[in-house]
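For chain A:
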Amino acid sequence: MYLEVKFAGFGGQGIMLAGKLLAEAAMMEGKQVVWIPSYGPEMRGGTAYCTVVIATKPIGSPIINNPANIVVMNRPSLEKFAPMMKPNGICLVNSSLIPITSGRNDIIEIRLPCNDVAIALNNPKAANMVALGGFVGLTQCVSIQSVEIAVKNEFHTKAKFIEPNIAAIRKGAELAVTDEVRVKYEGVKV
Partner candidate 1 sequence: MELIFKKPESLTDTITHYCPGCTHGVIHRIVAEVLDELGLRERAVGVAPVGCSVLAYNYFYCDFLEAAHGRAPAFATGLKRANPNLIVFTYQGDGDLASIGGNEILHAANRGEKFTTIFVNNAVYGMTGGQMAPTTLPGQVTTTTPFGRKVDDVGYPIRVAELLATLRTPSYIARTSVHNSEGIIATKKAMRKAFSYQKENVCFSLVEVLSTCPTNWGIPPKQAAEWVGEHMVPYYPLGEFKTPEKVH
Partner candidate 2 sequence: MAKLLMKGNEAIAEAAIRAGAKHYFAYPITPQNEVSEYLSRRMPEVGGCFLQMESEVAVINTLFGAAAAGIRAFTTSSSPGISLMSEGLSYITAANLPTVVVNMCRAGPGLGGILPSQGDYRQMTKGGGHGDYHLIVLAPASVQEAVELMMLAFDLADKYRNPVGILADGLIGQMMEPVDFDALPKPTVYDKSDWITDGAKNREPHLIRTLFLDPVPGEIENRKRAEKYRQIEKNETRYEIYNLENHPKLVIVAFGTIARVCKTAIDELKTMGIEVGLFRPISLYPFPYTELMQVGEKAQMLLSVEMSNGQLIDDVKMAMQGKKPIHFYGRQGGIVPAPDEIVEEAKKLFNVS
């Protein structure tokens, strides 16, 4: 297996954490993994993104110019990264904040209202967890159980965040594969 995904959004949306939890989960499953952040001046405000590569054999290039999959949490991220995607990948769009579509018909665009889902769960900051759950639910690249363990490890000193975040991940995983949320575009085989 070889999977690459870029998480992108505003600074403060928990982009880095979402990617890190995915990477941790993959590591726990004995997979090879690399997590690469954006860094430097671009971290100040603006778009934050990180890339995660998960594979069963050693990972060569850690640099991914054309990501296979993206999870975009805000409009500038969709506009920036959707055109760079390889064909046939998954583009998970946070439809709560992104009114537009990618305009591409050779990718699988999944619209998941991450912020609305998080608000409905009474955990408005957990839109990133909803998105992470959604991506894992769609790709099955790691098990949801592994992600849950990663969450427990991450928040071991802040136990009160564990259950709400796990709930958001589970909800995202559940919704991402339902027909109401998933929008299939013509010409693309899911």
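Operating definition for what follows: contacts are C-beta pairs under 8 Å (C-beta built on N, C-alpha and C of every residue); 3 or more make two chains touch, one makes a residue touch a chain; residues count from 1.
How these were chosen: all candidates are chains of the complex that A comes from, given by their letters.
None of these values were measured; they are calculated from a predicted model.
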>> So chain A is shown by itself and the numbered options are 1 or 2; which of them touches it within this complex?
In response: 2
>> Looking at the complex, which residues from chain A come into contact with candidate 2?
In response: 20, 23-24, 27-28, 32-37, 39-41, 59-63, 65
